[in-house]
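Here the structure is laid out as structure tokens; the discussion comes afterwards.
For this depiction, one protein chain was excluded, whereas all remaining protein chains were kept in their positions.
Moving on, here comes chain A:
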């Protein structure tokens, strides 16, 4: 079987996922927003949540983007046991991003970091950002997730190299202070992604992976799951509320991802995700059939 057409499918799927993530809010996210609306006590908080629901409905009805920020194109590619060319996969995804940007007139966001020159089609040096990862469970397929992360919330993210002596208390303190610092600027209610352990670069990556996880899912580690529950409770007692106007719902969910770390290290990263919770995934089988996840 010729593999060339496999890469064409990857290109098509990457294009579709980019647009889908900007126009269709994941079901688990909408459900949490609706539930938050029902239980929010703050009058202004309720008005904001009601507006968010109406906005999502308007986007669907009129085929509009949910939010104007078309994000930084980030893709996660999980690979099963397949012999594929990574450069070819990268090219296909890059072409998909370019095509989606031009076809749907998506705002081109990607610029040179110093000259601020806009590439015009959201591609360029290391854009899209693609994370390849091995996932044995997938066997003879690959899973692609598009996460066109908006900058308002991304700018509110941070990393701190704590000392082991700071312990769990230090971790909680850093997370809460980071959420307070984000305040209403990153469009709460947030999905808070926390990465603990690894090194300077792995912790933020784990935080971003935590953001991709569907709401309602739990960390498989007992300590991790307990920390998720505690942080969710504490963050929703801060009183930031929807759009910073006060109220219970500062977070729709808190996810923690962990990795082993060095005896002298305790890296902690927090990735803030706005209420839009943009993400879209699909699985492509070796026979080139595609299934979009969550449809």
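Here is the rule we use: a residue touches a chain if its C-beta (ideal position, glycine included) is under 8 Å from a C-beta of that chain, and two chains touch if they have at least 3 such contacts; residues count from 1.
Basically, contacts and distances are computed from a predicted model.
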Just go with whichever of "ABC transporter permease", "[NiFe] hydrogenase metallocenter assembly protein HypC", "TrkH family potassium uptake protein" or "Fe-S hydro-lyase subunit beta" UniProt uses as the name of the absent chain. "Fe-S hydro-lyase subunit beta"
Among A:192, A:227 or A:274, which one is in touch with the chain left out? A:274
If the hidden chain were put back, which of A:8, A:133 or A:177 would touch it? A:177
Thinking of the whole complex, not just what is shown, which of A:21, A:36, A:56 or A:74 touches the missing chain? A:56
Hidden partner interface residues of chain A, rising order: 44, 47-48, 51-52, 54-56, 58-59, 62, 64-70, 105-108, 118, 150, 152, 155, 169, 172-173, 176-177, 180, 183-185, 187, 234, 237-241, 243-246, 274-276
